[in-house]
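One protein chain omitted, others in place.
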Amino acid sequence: MFLTDAPLVERRQVARDMWVLGFAAPDIAASVKAGQFVNIGMRPGPLLRRPFSVYRAGDDRIEVLLKAVGVGTAQMLAMREGDVASCLGPLGRGFDLTLSAKTVSLVSGGLGVAPMPLAARDARAAGLQVTWVHGARTADELCSETEGDEVILATDDGSAGFAGTVVAAAPDADLVLACGPNRMLAAAAQRWPQAQVAVETYMGCGTGVCLGCAVPLTRGGYDRACTEGPVYVASDVDWPALPSHLSYAVSA
Amino acid sequence: MFLTDAPLVERRQVARDMWVLGFAAPDIAASVKAGQFVNIGMRPGPLLRRPFSVYRAGDDRIEVLLKAVGVGTAQMLAMREGDVASCLGPLGRGFDLTLSAKTVSLVSGGLGVAPMPLAARDARAAGLQVTWVHGARTADELCSETEGDEVILATDDGSAGFAGTVVAAAPDADLVLACGPNRMLAAAAQRWPQAQVAVETYMGCGTGVCLGCAVPLTRGGYDRACTEGPVYVASDVDWPALPSHLSYAVSA
Amino acid sequence: MTPDLSVEVGGLKLRGPVLAASGTFGYGTEVPLLERRALAGMVSKGIFLKPRAGTAPSRIVETPSGMLNAIGLQGPGVDALIRDYAPKWEAWDFPVLVNINGESASEYGEVAARLDGVPGVAGFEINISCPNVEQGGMYFGNDPRAAAAVTEAVRRRTKLPVWVKLTPMVSDIGVIARAVEGAGADALSAVNTFVGMSMDLHAYQPRLSFRTGGLSGPAIRPLAVHLAHQAARAVDIPVVGVGGIMRAEDALEFLVAGCRAVQVGTATFVNPNAIADVHDGIAEFMARKGFASLDELPRYLPRD
Partner (left out) sequence: MTPDLSVEVGGLKLRGPVLAASGTFGYGTEVPLLERRALAGMVSKGIFLKPRAGTAPSRIVETPSGMLNAIGLQGPGVDALIRDYAPKWEAWDFPVLVNINGESASEYGEVAARLDGVPGVAGFEINISCPNVEQGGMYFGNDPRAAAAVTEAVRRRTKLPVWVKLTPMVSDIGVIARAVEGAGADALSAVNTFVGMSMDLHAYQPRLSFRTGGLSGPAIRPLAVHLAHQAARAVDIPVVGVGGIMRAEDALEFLVAGCRAVQVGTATFVNPNAIADVHDGIAEFMARKGFASLDELPRYLPRD
């Protein structure tokens, strides 16, 4: 885990309202694994840090993918090159790619594509054959970037690719890695109980000390998404007990 | 009174650690009088606005003079051209230059020089002969800008001009306008009971509704610095009862 | 469809749910930028029977997302209020409630009696966060019997609407709320400021001359929402939510938590148009959600 003041070094749009921000953070870039996240803080800005999956890493920089959904993300998108954010990471347990498998499907909905470029990188390094399955509500919300892999697209309104959910559009594979709204992950859990899914929870610390990020487990009790997660075996999560929307907004 | 989102359009250094910031604020620029102030707010930033004398005005812009003394001023100095601050003003009652007089001394200590360029402008417009008297602790803290007028300098350490206080260095005049630390103004009040002095208080609203900016009066009771002031006839202020330092700092 | 934002609160018909909070709007004669069309009503700065000079400076200090104030209820006294301000209020198109204060229950009653019937005075908000001199400096608002006694003293002297402004410095606000409801209050305002302190690290003493001050602003909003909600669960009269409202969403939190209306205070210092912005934002929210009137807004008020 590293704590660093990271200047913004890159910024590009990858879908309607969806952006990639690159921060110079060499130590995190060198050590992050697919599915891990960074906790980003701004001064002045909201009190708590904001968790973001690492989208890509390399060349001494990490990238994150985001939309403006509230004060913190709006402020991040207002940053100019050279502005500094505090980055804490890498955090959490990422995808486990040491399992014996030949094929992997990367199934993502909307911003859930965030951990997938790293997942593709690590999966290829582990000798797996990679298929991307990426969905959104409509064509112009699809993330335009892939790592040159084959991509199966899905849209709710049928404006691009398969008309329907990304879970319905995906082929089976030895290994399924999924990320997206908790509601989508619950559907993925139905189809692939063994899938590895990266969940979202409201987080206080990101480092395991506050117990705020509780993930309800099928075996009872709660895990910490920031420490035991954010990646879980889908069938381990008690989906009905996990809040499926987190639409809270902080105001000054 | 106008409320406007004003982009930063200018920034220059005028002494050690002392800067002038220019904001595009046409309505305020067109109506401000010497000794009046603007209340500047930032989002994100501290809750309350920060009051600043208008330093110069014209060409659709206002200028303010400042040092970083706390979070708000530090944040203002971190602004880049194009960044926006909320400006509310002009506020308060400025200097009264309608009095019958032939000569005027503008006596300022440190940042107290802030209202003087406008005072010189308005005094000249009223047909007065202007003398500047400006002091600081040491030579490189003296503000380097004047409006081409004669300037008598004073430094506490004698590194430039008169060695001693600005009040001691100043010549008499028909009219004395003074601004600086409240301690300096108290000394000015001793020498020139009829001087017009611009005081500093902690302000909540700047518009007369909170009663936070109380100025204790020799006749008893309190005035509002933001409304009846910030300019007072020196002998009207109960100086021992006015806090002479306001070194409070807000932290996140 | 423009939603209907009018409400009736404690005997007053209001054109909207957003009022100006006491002490943050003077006597309504300042704040020239305000778009008054949105202002549902105003509570004037707290007044005593006699003029009061207020506390020595410094009176204000900023804190994270908040501010402490110790103004000391500076004011001209009832006679000057009647002479200088009430005639102006009479001409306005929104009601003015007078925030009344006293050092004894009978002084509160006396203030109400003097103002009762004065044109321009639409009602009263009793500030029970004043030190109770009879009980040795404790606050009326901390003690259900004292709070009820003050409310009754005012109730007996006027037919105008009587609102009671609750202090948050209590273990159980429901007890006080029920006590003043029983004593004849028409509505409750919840809440006043929280007592706080800030230390000067140069002088090694409090930054405020009064030592302590009342904390207001967004910092207290979650506490105020909770207290207003607890009060609303305890009584049948309407509750007016106050504390840290900066934007429409903040006001809507109070309304969903069971309040009938809200007051905006500190926000006006930062944004002189805050009240209009909050009002317009509520209207926009209602239109977006398809609510025709505030009665249709879902409330979260479990009685358990």
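Some points to look at:
Going by the order they are written in, the chains are A, B and C; count residues from 1 in each one.
Going forward, a residue touches a chain if its C-beta (ideal position, glycine included) is under 8 Å from a C-beta of that chain, and two chains touch if they have at least 3 such contacts.
Bear in mind that the values here come from a model prediction, so they are computed numbers and not experimental data.
Of the candidate positions C:I220, C:V240, C:A261 or C:L294, contact with the hidden chain is made by C:I220. Of C:P3, C:G23 or C:G66, it is C:G66 that touches the chain left out of the display. The hidden chain makes contact, of the residues A:A101, A:A139, A:A214 or A:V233, with A:A214. Within the entire complex, the positions of chain C that touch the omitted partner chain are 63-66, 68, 142, 169-171, 194-199, 201, 204-206, 212-213, 215, 217-223, 225-226, 229, 244, 249, 252-253, 256-257, 285, 298-300. Chain A meets the missing chain through residues 1, 3, 41, 46-49, 88, 201-216, 220-222, 227, 241-243, 245-248, 250-252.
The rule is short, and it goes like this: only the chains that are shown with their structure count from here on.
In terms of the distance between Cα centroids, chain B is separated most widely from A. Closest chain to the protein centre (all Cα atoms averaged), using per-chain Cα means: C. If you average the Cα atoms of chain A and of chain B, the two centres end up 51 Å apart. We define each chain's centre as the mean of its Cα atoms; on that basis chain B and chain C are separated by 35 Å. Centre-to-centre separation of chain A and chain C, using mean CA positions: 45 Å. Multi-chain contact residues, meaning those touching two or more other chains, occur in chain B at positions 46-47, 252. Among the residues of chain C, those touching two or more other chains are numbered 65, 218.
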